[in-house]
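Missing here: one protein chain of the complex. Every other protein chain is in place.
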Amino acid sequence: MSWWGKYLVSFQLIVAAPALAAAAAPGSFETVLGPTPINHATSAVLTGEGAAVATLSGDTLQISGAFEGLSGPATDAHIMMGEDIGIPGDPILDLATSTAMNGTITGTFKLTRPQAAALRAGRLYIQVNSQKGPAPGGHLWGWLLPEHIKAGQDEPQTGDWFLPQGEGLRAARKGKSS
Amino acid sequence: MLRSCVCLLLVLAAVPCLAQIRPRDAVMSASYRCSAIGAPRQWLDCYYGAAQPARSALGLPPAPQAQVQLSLSPPASEANPHIAQVREAVMAAALRCYAGESDRAWLDCYYASAAPMRGELGLAPGPQLASVPPPAPILQAPPQPDRFGLKELPVTRDHVATHMASYSFDRNHIFTVTLTNGQTWRQVSGDTHTAHWTRPASTYTVKITRGSFSSYNFQVEGSPEIYKVDRVG
Partner (left out) sequence: MSLMALLAASAGLFARAGMAQAPAPFTALQAEAGRTAYAANCMSCHQANLAGEGDALPLAGKTFVAAWSNRTTAELYNTIRSSMPYGNPGSLDAKTYASLVAFILQSNGAKPGATEFTPASAVKISTIASGSVPPDIQRGIKPAQAATARPARGGNAADYGGPPPNADNGAGMIRSFGQTVVGSIKNYEPVTDAMLTNPPEGEWLVGRGNYANWSYSTLNQIDTANVHDLQLQWVWAMNEGGANETAPLVHNGIMFLGNTYNTIQALDAKTGELLWENRVGPAPSRPNYGGMRSIAVWGDKVYFAGNDAVLHALDAKTGKLVWSTPLSEVPGHNNTSGVLAVRGKIITGLTGCGRIPAKDHCYISAYDAQTGKQIWKFVTVALTGQPNGDSWGGLPDEKRAGAETWIQGAFDPALNLTYWGTAQAKPWRRDLRGSGNGATDYANSTVALDADTGKLKWFYNHAPGESLDLDEVFERILIDHGDAKTVMTIGKAGILWKLDRNTGKFIDSRETVYQNVMASQNPVTGEPVYRKTIRDQKVDQWLSSCPGPEGGHDWQAASYHQPTDALIIPLSQSCVMMLGNGSQTYFEMPGTERNMGRLSAYRTSDLKPLWSLQQRSPFLTGVLSTGGNLAFVGDYDRRFRAVDVKTGKTLWSVRLGTTVQGYPIAFRIDGKQYVAVTTGLGGGSPQDKPMTMLQKVHRPNNGQALYVFALPDGK
């Protein structure tokens, strides 16, 4: 398991222990941070990875994450909102971040109704900017999606597995909600 | 060189370029087109007419004009499923004729393949194909020239055992032997033994083994003498 996987698990044990007794609460979200869009020129520059978890209790969102291996110190980090999962947008909330090549990201916010709805729809993502990957392109990003079982490296899942859109078009066609 | 230039020009002109037009390919091509015909007798005539390129290449009398005409311009008609199956059986058999080497053998096989349709039409059977499954393919690496004993290349085999095809002696009674495998060996000049063969060559069984210092030892079965020989062909 990669270092961030262990991080996600231990964070959940420490902070979200009550939630483990039941199925994953609808207010639990997580993301893995990877490079913002790269091409052949920038692939060597935008190094590093990270992870974060987010818990929504009522209208309070608590975010905790970490990153490592950046090619230059982080400068700032934000929660961003786009049109849909995988579609970039603009910053809406500022996160506290270590200004180093390895560090943490934290933040606690009171979300407005539209922001909470956007979170549940997968439209919010975390972006970390750095000296090597400044805004607006950024350095690392990852979409906040509901906590889910992961088909890990070489670990098959049987039955329905997680896709961000759920059953997507098929559900809509058959008149079901995903 | 000229052929490849001509070939190139044909390719540029978007015309199929055949390194060598094979009559059997032209026949099979035409016979496949006969499948437009559903009526069994007419189809059979078309099938026979399609053989014309092979007949022509072999210098045989041409197929009847009506049959050839059918093969050039087969009229479409429906086949019932049973007839279609018989047709397929004929074509499958015809395709297997490609295993044959000679053009004449191929054509005989082609005609013989029509047997199922002939049977369907109540015609006297033509020549029958023996229904023997084809033998397993012989996969050869490209034939290595037989170089056992010849000087230029490293030796890879230790001995040859076979019969004589012929033998002769020169005026010094040095023998030259040709074996049934095509190899020719000559006794080394100065060899101490003298051969005295009198029987027909094929009655002598010969064994040649590698000796020391790149030499070869020649022995005839039933005789104790060992002769020194060199391979000369």
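Just so it is clear, A and B label the chains in written order, and each chain counts residues from 1 on its own.
Assume a contact is a pair of C-beta atoms (placed from the backbone, for glycine too) under 8 Å apart; a residue touches a chain by one contact, two chains touch by 3 or more.
Because the structure is predicted, anything quoted here is derived from the model rather than measured.
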Residue touching the undisplayed chain, where the options are A:Ala96, A:Ala117, A:Ala135 or A:Ala151: A:Ala151
Contact with the hidden chain (one of B:Leu58, B:Leu72, B:Ala99 or B:Ala161): B:Ala99
Missing-chain contacts mapped onto chain B: 7-8, 11-12, 14-22, 25-26, 28-29, 32, 88, 91-92, 95-99, 134-143
Touch list for chain A against the chain that is not drawn: 5, 31-32, 34-44, 47, 49, 82-88, 122, 125, 141-143, 145, 148, 150-165, 167-170, 172-175
